[in-house]
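Of the protein chains in this complex, one is absent; all others appear in place.
Labels for the chains are A and B, by order of writing; each one numbers its residues from 1.
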Amino acid sequence: MTDKVLLAHGAGGRMTHQLIRELFLPALGNEVLEALEDSAVLDLQGGRLAFTTDSYVVKPLFFPGGDIGRLALCGTVNDLAMMGARPLGISASFILEEGFPLEDLEKVLRSMEQAAEEAGVKVVSGDTKVVERGAAQGLYITTAGVGLVPEGIEIRGSGARPGDLVIVSGPLGDHEVAVLVARGDFSLEGEVRSDCAPLNGLVEAMVSASREIHALRDPTRGGLATTLWEIARASGVGVLLKEESIPIREEVRGVCDLLGYDPYYLASEGRLLAFVPEGEAEGVLKAMRDHPLGRGAMVVGRAVEEPPGKVLLRTKIGGHRVLEPLSGEQFPRIC
Amino acid sequence: MNWRREEPEAARALVKEIARLVEGPLRLMEVCGTHTVSIFRAGIRAMMPPELELISGPGCPVCVTPTGEIDRAVELARRPEVVLLTFGDLMRVPGSRGSLAQARAEGADVRVILSPLDAVAVAEGEPRKKVVFFAVGFETTSPAIAWAVKEARRRALENFYLLPCQRLIPPAIRALLSAGRTGVDGFILPGHVSVIIGRAPYLFIAREFGLPGVITGFEPLDILEGILMLLRQKREGRAAIEIQYRRAVKEEGNPLALGLMEEVFRPADARWRGLGSIPSSGLLLRDGFSEMDAVQAFDLPYEEVKDPLGCLCGEILQGLKRPPDCPLFGRGCTPEAPIGPCMVSSEGTCAAYYKYGGVST
Partner (left out) sequence: MCLGIPGKVVSKGGDFAEVDFGGVKRQVSLLFCPEAEVGDYVLVHVGFAIQRLEEEDALQTLKLLQELGEQYLELEEGGA
C-alpha cells in the first residue's frame, strides 16, 4: 500500500477496500463492523436497530437533479433501506468553509428537508463547525441514521443465494454523469439529471410483495460491477449478467463513449440492486414497476454457484467478460 | 445514424465463419490499445476458437511511456511553477518514484485534459505558470497536438511547452517483424491511426514480410469482420493490406491532418517499454518550434531505467513467448503488483491471461 492517501482510495473500488481492510478494520474491527454491510444491525431487546454513518464531499455542491443536501439525506436513508430497515431519524453534521454564502447553505438545507419529506423521515440532530477559508471546499456533510428492521426480515449483502435473480430498479449511472458534466472539466453539455432519491418507499413496496428478498444494495461508488462483486464475494456466489438487459440511458452511454468510461463503474444514488429467489421475482418486479422509483426495473442476471465471488457479463454480441471491481479512480481516456 | 455495430445474430454468423476458417494454431496481433479494450469489453476472446489467439501489441499508453519518460514528467510536475497537463491514460503508468497520480497526491499540479484544445486554454488562463503538455498519442492524436503548438504561437503564449512522447505505428510494426523471428500470423491494424495515414504505410507488412493486415474499426462487429478478413487471406494464401473500416478510412488518409503533423514534428528514434529503442518511431518538435520543447527549456536529462530482470514483455509483445513462459508471471508480477508493461496495462497480454486464464466461461 502507498504511504499517502490517494484520490483512488475514495473511489469505492479495490483501493478503498484495501484501505478498510488494512487500516480501519485492524484498528476498529469487531464482528459487526467487519461484515461491511450498508448499516449495522444491532439487537435491541425486542427489535433490531439499523445504524449507519456517511460523509458527503461531492463537488460541485449543486448539480442537475440534486445537491449535497439531497445527496446526504438520500444516501443515509438508502443505507438503512438496504437492510430492510424503516428509517427513524437522521443526524447531519455540517463542516462549513469560512466565506460560504448563507444563501447557498439555505438552498442545501431546504433541499435536504424536501428529500426528508419524500422519505417520510426527520433530521433530528445536527451540528455545525466552521473551518478557515481554503479547507472544506465550501461544505462537507457527515450523517448518521437509525432505523428499525422489522421482524423476520433478513436482508444483507452476504445473503445472495444461487438461483436468485438479480434485479436493477432503473437506468444506471445518471448521478455520476450529471455530476461530471456539472463539474465543467470536460466542457460537455447534457441533459442528464442525477437519479438521487430516497429508496425506503420502494423497498417497503418490495418487502410487502415478498419477505424473502435476500440482498439489497445501492450501486453507488464503483457502480454496478463493484457492488455486485462485493455481494458475490460476501455471499460466496457467482453472478451472471446479460448485458442487453442492463438499462443505461443513451446520454449516459454518450458521455461514457466520449470519456472512454465503462458505464458499469458509474455511481447511481437512487437505484438499487436486489437478489430475489426466482419464485418471488415476478411479484417483486411488479411491486417495483408500480412504484415511481422502480418503473424501469429489469431482471439483469442471476446468482450461480460457480465461480464464487466472480461477476461474469454475457456481452451483447454473445461473448463473455469478467467484471472486476473498480481498481482506482476511473480516468478519462483517449485510448 | 445508428453507428453501434453489435447485433448478436450478425456476430454469431461471423464467429461461426471464423471457426470454420481456422485450420491450425493462429496468432493475430491487435496493435492498438483501443482494440485491446474493445475486444475486452465485447468479450470477443471468449468467442474465438481455441486455436486462434489474439495478442495485444505495443500500441498502448503503458508501452509508449517507458519508466524514464514518466520519471521526467513527474520531475517536471513537482516544480512549483509548473502545471503538467496529460491525458487520463497516463495518470497511473508507473515511474521509478511513483506515477503522475501519486505525484498529484503529493502536491504536484497535474491536471487531466481531454483535448489539446484544453491545453492551450489552460496556458492562456494561467500566465504566471509554466504549462507543460505531456503529449502522448499516435498518428491519430499528433495532428491535434500539432494544432496546439501552432495555436500557442499564434496567441503568443510564452508559457506553453510540449513534452513530446508521441509514437508512430508503422515503424513499431516494422521493428517487431525485423527481429528476425516472429510469432505473429497477421495484424489487426488500428482503424483511427489509419484515418490519418491511410493504407500505404502498412504495405511493407505484406510485401516485405508476407503477412496480411486488415485496417479494422472498433465496434464488436468491425473487429469480428476484421478477423474474418484476415482468416480469409490466410485460407487463400494471400498477404495484402485490406480496409475493413471503409466508412472512416480512405486510401490516402487525411492529407490536411498529415500536413500539419509534418509541419510541426519530425520523426526521431524513440524508446518503448519492453522493446527498447525503435528507429524513427517517435516525434519531436521541428527546430522552428524548439522554444516550446520542454526538454530543452527545462534542461531535463533522460535517465534510462532498465527493464526489470527476467521480464519477458519484449518477447511477449513480439508474439514469441506467452505469459506462462515468463519466470515472473504470477510470481512477483501480478495485476496488483505489476512489473512489466504486459501486466501494468490492465488489458495487456499478461494481465488478461492472469485474470481470465482460470475462469471457464
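In this text, contacts are C-beta pairs under 8 Å (C-beta built on N, C-alpha and C of every residue); 3 or more make two chains touch, one makes a residue touch a chain.
The structure presented is a predicted model; accordingly, all values stated were derived computationally and were not measured.
Touched by the hidden chain within the whole complex are the displayed chains A, B. Among B:248, B:268 or B:300, only B:248 touches the chain that is left out of the view.
Note on the undisplayed chain: of the listed residues B:43, B:61 or B:212, the one touching it is B:61. Contact with the omitted chain, checked across B:98, B:191, B:282 or B:340, is made by B:191. Counting the whole complex, the residues of subunit A in touch with the unshown chain are 181, 186-192, 250-251, 253-255, 257-258, 260, 333-335. On the side of subunit B, touch with the chain left out of the figure occurs at residues 1, 3, 5, 10, 13-14, 16-17, 32-34, 59-61, 64, 87, 89, 114-118, 136-138, 140-141, 143-144, 147, 190-193, 195-196, 218, 221, 225, 228, 245-250, 254, 256-257, 260.
We take it that only the chains that are shown with their structure count from here on.
With centres taken as mean Cα positions, subunit B sits 35 Å from subunit A. Contact residues of subunit B toward subunit A in the complex are 6-8, 11-12, 15, 32-34, 37, 40-47, 60-61, 87-89, 91-92, 101-102, 104-106, 112, 114, 118, 137, 141, 220-221, 224, 336, 346, 355-356, 359-361. Residues 2, 4-8, 14, 185-187, 244, 258-260, 262, 307, 310, 312-322, 324, 327-329, 331-335 of subunit A are the ones touching subunit B in the complex.
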